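Excluded from the complex is one protein chain; the other protein chains are retained at their positions.
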C-alpha cells in the first residue's frame, strides 16, 4: 500500500522501517532531514514537504507533542491539503483537548482519523512489538489494522472517539510515573535501614512487581544510572502535565499526579534535562540526605 | 522435625498445614481455639498454651501485628520460657522498631531468631508458593531453609540483621498501596473521559503492568468488588503506618505514603472496615463525584 | 485629569467611582453595558468601544483574567490604537507569562505600563482602602500615584519589571488559599473531637491569627456560609492555577499549591460554582465524613 509517514524521531523511524519491511511503499518526511537517510536506504521515498507525504491512502504521524502537531497540521496547513479519502493515523502522545480538536477538524474536512498512541520504547518499536491503542471508526481501524500489525504486537481498539485512546495513553504514562515514584520512595526507606536499592528492588521486581515497567526502571534506580535517558525527564514532566490538564478539564482531583509534578520539578530545577525521568529516585534520596549521611 | 507453630489465622493455618504435609511433627497453638481443628485433623498436636508449642527445635509464629507479638512473647513471657537451642522464625509483619527489639531480646537470651515475613495471600500460602524474606544468621537460615521451602516457592536471604527483612516487607506493602492508588486515580481520570476502569485496566494490566499485584487489584477495581476483603482496609492502613513509622525513625520523607494514609483514612472514616483496601479506587472516584455526575 | 477605565466588574466599578469622586474626568467602557449606568450617574462619560476610553492621559483596566486582557488589548487591537504618551495601569490578576508579554508589547509601542494588581474585596475597593502593588518605571509610578491614592490606602512599589507585581499578587492569593485550607483541616480535626469550627476559629482568629484573611474566611467557615460568594470558587481555582503556572515557568515545586488545586477541584467536581472558595472547609469535612458521623 502507498502510505506516508511524518515525524521521524527514534520512535517514528523505527515504526516507519517496519512498514517498509512489511512491503509497503512508504513516503517519509521530517522537519529536520537527518533521520531520513536510513529509511531511504531501506527503500523509503523521501520528500521535502509534509503534504507530499500525505498523498497516499494513509498518513501516519509520530510528532513530538501538541505544539509539533499543531504546527504541522494547522499552522502549516497540512490538514487543508489532504485528500478526502486519506486516513490519518496519529501516534503522538497529545493532550485530550488537542485530540478532540483534531477529531473535529478531520471530521469537518471529511478525513478519516485514528488516534493510535503507543506504549513501548524505541527498541520495542524496532522489534515491531509495540502495544498500539486505537480509537476511531471501527471500519477505519479494520482498514489500518494490517499496517498497525506490522508495527505492534497487539492492537487495543478503544471505541469511536479518538480522544479515548489519548486519555488511556496519558493515564498509562501517569501510572508509570507513579510506579517510579513508589520505587524511589520505597528504596530511600530501605536504604536508610541498610538495605540497598539493588537488593530491595531485586526482590520486588522478581516477585509481586515482575512487570516490564518495574523491571526496566527498577534496574536504572538500582544502578543509579540515569544517563543516557531512556525516557527523558522533560518528556515525563510533559506527560504528567497532560494528565493534570485532562484532570482539570473534567474536574478530577489527582493528588498523586500533583506529587509527581513536584518531584519532577525538583529534578528539573537542578538544571538536569538530559537524564531519565527515573531520576526521581535521586530526588527522594536527596530529600532524606541519604548520601550526606553515608546511607 | 519437631516444630511449633503459633498464630493460626488464614495465613498461619495455611503455612502450618504445609509443614505438616512435608512430614514435620507440628504442635500448634492459637489464642482462640477455633482454627486448630482443621490442623488437628491433618495430624497436628494442639496445645493450650504458647510455651508448650515452643518446645520443639523450631518455633514458627505468624501473629497479627506488633501488639499480638508483644503480648505473646513479652507480656505472657514466652520468650523467657524458651529453651536455648530453639530457633524462632517470626513471619509477622511488624514494625522495624519491634523487629530490632525482638532481635536484641532473642540474642540476650541465647535464642536464634529469623525474621521471615512473607509476600502472598492465603491462597498462595495454601499452595506453598509464598515469597519468603529471611534475615538472620546465615547458618540458622540454612537450618530452617528446608522448612521454609515447604511453605514458599522462593526464599530471599537478606543478611544478618532481622529488621532488614521487616523493612523490605514494609516497603513492599507500601509499593502495593501505591500501585492501588495509581490505578485508582488513573481510572478515575479515564472514567471522566468515557473510558471505564475495566477497559482501561484491561489494557494496562495486560501490557506494561502485567504483574500479579496489578492484575489482582486491577480486577477488584474494574469490578468495584471490594467485599469480601482480600486484604482488609484496616490492615492496609496499619501497614502504611508501619512505613511512616520506619520513615520517622530514620528521617525519610515519604510523600506518597502520606497520600496513601489520607486515602485510607478517608475510606475508614465512612465506617467501612470489612472491605478490601483497593476501596481507595472508590475514594478517588468519589472525590471527583463521578457517580453523582453519571460518569 | 482625563483618564479611561475599562473592565467594570464589582472591583472595577468601585475603583472607577473613587477616581470620579476624586475629581477626575473618567471615561468608562465595559464589554457588557450593564455596569456603566451607576458610573454615568456619578459623572462618568460612557463610550461604546475600548479605544475611545483610551484617549486620555491614563488608561486603567481591571479585566477578569488573561483571556479578557488578551482579547481586548491584542485581539481587538486596543494596544495598537493607543497614543504614545498614554500610561496603562493594569489592575488585573494575570499570569506572570502574560505580564511579561504585556510589558514587552507596551515597550515595543512606546507606551508606559504599570502592573498594579490589588488586594481587597469590592467593599474594600468601594471604601478606597485597597492595597495596591505597583511595578513599572519609578517616574511613571510617581505620575500615577495620586490616582492610585484615590483608590487605595497604601501603594506598594515593587520595582521596575511589571511582572514583579503580578508574582507578588499571585503568591499572595496562594497564601490566602493556604490559610483557608489550614482552617479547613484544623477545624475538621477539632470537630471530630467535639470542638465546633466556630469555637475553635474564634480562639485562633482572636489571638495568633488576628488578621483580616483569617477573620473574614474564618467567619464563613464557622457559619458554613458559602453563598453568596465573596471570592468565587472558580476564581480561587484560577488563581491557584496562576501560581502553579508561575512555578512551572521557573521550576519551583509547590506541594501546597498542588494540594489546594485538588481541594478546589473536589469542590468544583460537585458542580458548585457559585460559592465562596472557603467551601474547601466543606471538602475537608466531607473527606472525614463528619456530617455522616454526626460530628
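Remarks
Each chain gets a letter, A, B and C, in the order it is written, and its residues are counted from 1.
What we mean here is this: a contact is a pair of C-beta atoms (placed from the backbone, for glycine too) under 8 Å apart; a residue touches a chain by one contact, two chains touch by 3 or more.
All values reported here derive from a predicted model rather than from experimental measurement.
Among the residues B:2, B:21, B:225 or B:251, only B:251 touches the chain that is left out of the figure. When the whole complex is considered, the residue among C:64, C:126, C:195 or C:235 that touches the unshown chain is C:195. The residue from C:101, C:185 or C:239 that touches the chain not shown here is C:185. Mapped onto subunit A, contacts with the missing chain fall at residues 255, 262, 265-266, 269-271, 287-289, 292-293. Although one chain is not shown, part of subunit B still touches it, namely residues 241, 247-248, 251-255, 258-259, 261-263, 265-266, 268-269. Counting over the whole complex, subunit C has residues 96, 119, 131, 133, 154, 156, 158-159, 161, 163-164, 167-168, 170-172, 174-176, 178-179, 181-183, 185-190, 192-195, 199-200, 203-204, 207-214, 243, 246-247, 250-257, 259, 262, 284, 287-290, 295 touching the chain that is not drawn.
Here is the rule we go by: only the chains that are shown with their structure count from here on.
A summary of chain positions shows that the Cα centroid lying nearest the centre of all protein Cα atoms is that of chain A. Look at where the CA atoms of subunit A average out and do the same for subunit C: the two points lie 39 Å apart. Note: centroid distance subunit A to subunit B, computed from Cα atoms, is 36 Å. Residue positions 255, 262, 265-266, 269 of subunit C each touch two or more of the other chains.
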